[in-house]
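Chains shown are a subset, placed as in the full complex.
Order of writing sets the chain letters: A and B. Residues in each chain are counted from 1.
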Amino acid sequence: MSQLSLKVEFGGGIELLFSKKHTITVELPALVPTDDSTDDQSLMEDTAKEKKPANLAYLVLYLRDRLLTERAELFVENGTVRPGILVLVNDTDWQLEGEGDYELKDKDNIVFISTLHGG
Amino acid sequence: MSALPLLDYQRYGRQMILDGIGFPGQVKLRKASVAVVGAGGLGCPALQYLCAAGIGRIGIIDHDRVELSNLQRQILHTEETIGLHKAESAARALKSMNSDVLLDVQTVAVVADNARELLAPYDILLDCTDNVPTRYLLSDTAVALGKPLVSGAAQKFEGQLSVFNYGANGPCYRCLYPTPPPRETVGSCAELGIFGVVTGTIGNLQALETIKIILGLHDETPALLIFSALGTPPFRSIKLRSKKESCLACGKSPRIPSSTDYVQFCGGPAPDWVSLGQSSGK
């Protein structure tokens, strides 16, 4: 089963939710469970679960379940990123790429950035 | 086309010989009017370069007063102007640099009740403010008045820059952020801290975008510039969505009531974490 290696970056304060890391590498199987489960078992190649191509919506949940170290409600709200967070796919607003439905490709660069308001 | 005063050829000669500016460009700058909302970390450098370039009329809108803690980044204010209104302090500095520019000093807060009237006289609006409610208010007002909004923001070591409500399909602030962030994710400069050169760089670039719009040199592509002072690379340009049909402000069926309480919309007044002694940074 093929794997995806993604460069995931955080900015504008979102890094505080992920151990202050600005950049991480995430390895995901190209096919993930249709029920959006993110545990090791479900991500095994030989799981009995139904599969779908890994998309951005899944990545958001995976980050929340597996890598978030601070309060989840400051990252995810109603199943997607909370208001005030922009998601960028290879330097393009995810709205132009289908938002959560965007199917991840190997080597994609995904950025989660919080809007700034100070001056 | 109106003539330029003779001294203007001397003063602006270095930019008038540039391709894309020239005599007609200088006349455009002189005829332009710009409102800078916020004379703080972003507003000071933006005002400085707009005024130096010879924009005809500049509105300086800020109801705050200069404090010692501002001087680390708000480079138009001085030790002597501590206690004065920032708009007044900024105007003094600008006047000494370029007495030809007409400066409108407005020492009032921009709120829903006065925003349209305050901003209507200007061609382009600059958002150099420091809080979320005012950012929504300025965007909605820019949409209502049909004017571009050059929006800068800065926090800690990071900055962001966009032009909203500009060009055929340019988004507004609400297209990007239909819902305000949760109140608790929003800190102030006092709580979060701010690096002076970040506001300086973003403020400079706000002046640049403004001048490009005036001169017709802006390519109108919706974009977000992200600046990370400690990052490698420090700058990154993002391609943004177009205007959203569903946007409450600039979409097909706008429905922002004119009396929106922007502070309540954004989760209520800011708790003063600093004086409560709960600032994480202190």
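Assume a contact is a pair of C-beta atoms (placed from the backbone, for glycine too) under 8 Å apart; a residue touches a chain by one contact, two chains touch by 3 or more.
A quick note: this is a predicted structure, and the numbers were derived from the prediction, not measured.
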Copies per chain type over the whole complex, in label form, give A x2, B x2
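Criterion: only the chains that are shown with their structure count from here on.
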What residues of chain B sit close enough to touch chain A in their complex? 38, 40-43, 128-132, 135, 152-156, 158-160, 176-182, 184-189, 192, 194, 199, 224, 226, 228, 231, 236-241, 244
How about chain A: which of its residues touch chain B in the complex? 11-13, 22, 73-74, 82-86, 88, 91-93, 95-96, 113-119
